[in-house]
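Omission of a single protein chain aside, the complex is shown with its protein chains in their original locations.
Entry: chain A
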Amino acid sequence: MGVETTLSSAFNLGVLDSMTNDSIEEILESWNGLSTATEALLKGKGDLSVGSDFISCVQVLCKHRLRELAQDHFFQVLEVFRLFKAASTFWRHFVVYTEFELSKMDEFDVQEGIQQVLCKALEDLSLEKEYQEKCLLMLVHALQSHQEGTLDEQHGSNAVRSRVFSKYHLMISSVLMTSLPRHFPVILRFYFKQRLEELSVMMARDNKDLDESPNKDNMDLDERTKVSYRDGGMDIDEMYLDKKLSENNKLVKNIGKVVRDLRSFGFTSMTEDAYASAIFYLLKMKVHNLAGDDYRNSVLEPIKEWIQAVPLQFLYALLAYLGDSVSYDSPSSGLKSPLASHPSSCYPGVDTPSEGLVRWQLRLEYYAYETLQDLRIAKLFEIIVDYPDSCPAIEDLKQCLEYTGQHSKLVDSFISALRYRLLTAGASTNDILHQYVSTIKALRIIDPTGVFLEAVGEPIRDYLRGRKDTIKCIVTVLTDGQGGNANGPGNTGDSLLEELNRDEGNQELSGYDEEFNSDDKQSWTNAECWEPDPAEADPSKGSRNRRKIDILGMIVGIIGSKDQLVNEYRVMLAEKLLNKSDYDIDAEIRTLELLKIHFGESSMQKCEIMLNDLIDSKRTNSNIKATMTRPPHAVPEHEEAGVSADVVNATIISSNFWPPIQDEPLNVPEVVDQLLADYAERFHVIKTPRKLLWKKNLGAVKLELQFEGRAVQFTVAPVHATIIMKFQDQTSWTSQNLAAAIGVPVDTLNRRINFWITKGIISESLGSEPDNHIFTLVDGMVDSGSNATSTAVCEDLIAADEEGERSVASVEEQLRKEMTVYEKFIMGMLTNFGSMSLDRIHNTLKMFCVADPPYDKSLQQLQSFLSGLTSEEKLELRDGMYILKK
């Protein structure tokens, strides 16, 4: 390289030697000529008339091998006198928008301004550029004409031309770039956003036209075919596009022109950035608009259609418009952009979309999926609240996630939403449970493998375990499907009974459950069908087996063991059965059968006996009544009192299999007592050696109170009936006397009699002693208005009154009783061992407490029991160790 340089310089020196005075003079002259001509060309307004002078001067200089000098001089003058000025003029157009931000430009005049200013600025600059290119052409011409003399090669002259022009382009773009104001990209972005919005509006209008066109009278054949495009005909696509394009041609052309101009000034990548971000911005808006807070419709398809209709159309048209110009104008830069590639791809040829367009489509769709997914994930909580109705939204989300694979985002976001909105003290257990069930169902759609469900369900389960009424609510949800079924299938969406029904056929599963402890068995089966397959698992594989146990399994999983659930159900069933006035237990039988399938025959055995008791009761009852009414002597006696055996219906229970039943003493009126005694006797006769023991405080009494001129009917508890019957003989009682007569404690009486006081049938007044009130029968006429409605509301009132006074000892009470044994053990071990951890207490109880029933509580139950003892100040919890409180 070095050698070559010295050679060329030597050659130059040689030239200098061979120069004559003439030639030097000629050079000087033409140099001066060139200077004047260049200045005339480029200074001020510019004067093309000096062109011929310019060319000859350049030619002379070229002849003397001073081509480079001439060229450099030209560019220098061009830069100093033209380009800087042009750039500053160009930027001056945008000075107004210096403080410009995308968010602030909503005012209409600003918007209009931008478009005009941009177009004007580009136009001015283009004119300027045009002029400069003319000058440039002269230079090229001069250089070429010189070269033709020397080299006369075609491609050589072309090389000169391209060299000169590329140098020029480099100059113009670098001058513009160096003086680029910061807000220009924002302006561009805004411009494209605005144009696209306009286009979008136009497209929407077209669509509407298209929808309406069948109703138009002047519908021509052409339009008819467009309508049939909706059927998806591929060949009609083209025509549809044609129409679109012709309508929007002007707009797109305008944009295209702007884009082309911008590119020619070297803003290629900036322009691309600008319209890409504008498109994405619009797409985001569109997704938000379409998706919004409506979960009842699938929006994925409309979004895709929109992508096809607006942004892709736009890009398509832009590509097409730029197509011919790009081919020579583009400096074929290394910038591989979707637009730059294959710009010449055919105009309406939908069948062969260019590679760039396809890439754009993929980009846009991915973006749409991601946006929609983020939107849906953020609102997943609400979506699941609306679950059965929001299925389309869930399906959308599923598709999005399949595309983007961002399941973990869903899990994180949803868990935090749950924590914040659901798992709070204010939410009722029922709501949480329903939400849990909906979550299970919804996530099952999204992810059939249940991997994410597991993650999401965990916090809910943990939280529910801490709630006291969880089991009760679960049982209610499980079994209260009857109401829903009666009201039609529309209401069963969140009932788990439906879930029970669904799996009715799966007998083989229940076969296992009967013999094994179902928890162990279940976890074993789960373990066996485990697959290491989070997101991309095949939904059709391995999921069937899981699904069967899914919801119930997960619900039972909250409690820890099915025994507790069964126990709670038993209490609830007992309550329900005891409150029945007829023997209609079809619904209960059905529920029980379903539960048997899931929890095994053996665990539901007691419940089955309870139901059988009811069935037996019905038979025995009619049997007894048949034999009782036969003896004629009883009839007159009973009719006198207005009571006959016919009115008694007994529920005969095998109390060993029922949960402990609350027993309250009650002296029922003598006639009734006699009747019950007769009934019991008959029972003994029929069912020897069995005897009937009445629980007189339980049951329901239908009675009618007759006042002067009107009668009111009530269905009340026996104690209420007994109270009111006492007023039949005596209109005024003191509370103590009445309590003694009925055989209940005074405070119980005071509580119960409230029922009649609220009905306005009995009034209460203070007696001589402070706690010995006087109750007096109110004359029926006093407030007949409120009594008129009493029959209707009395059922509710009883229910309210009976709240907390259930006939069956609740599971908690049973548990507390059992736990007192354990309390003594715990005290004993803590006395001797000082401090113990929860685990150790649990294990020690398991090992040594062989009471009847043996210790069978879960760790959670023990923990809650211990924390109960702690709050009673019997124990202390320090660093995870329990110690006795001294």
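Simple rule for what comes next: contacts are C-beta pairs under 8 Å (C-beta built on N, C-alpha and C of every residue); 3 or more make two chains touch, one makes a residue touch a chain; residues count from 1.
Note that contacts and distances are computed from a predicted model.
For the chain that is left out, the UniProt protein name among "VPS9 domain-containing protein", "Ribosomal RNA-processing protein 41", "E2 ubiquitin-conjugating enzyme" or "GPI transamidase-like protein component Gpi16" is "E2 ubiquitin-conjugating enzyme". The chain not shown here is touched by just one of A:277, A:579, A:754 or A:844, and that residue is A:844.
Contact with the undisplayed chain is limited, among A:430, A:579, A:835 or A:870, to A:835.
Of the listed positions A:131, A:367 or A:825, the one in contact with the omitted chain in the full complex is A:825.
Chain A meets the missing chain through residues 821, 824-825, 827-829, 831-835, 840, 843-844, 847-851, 883.
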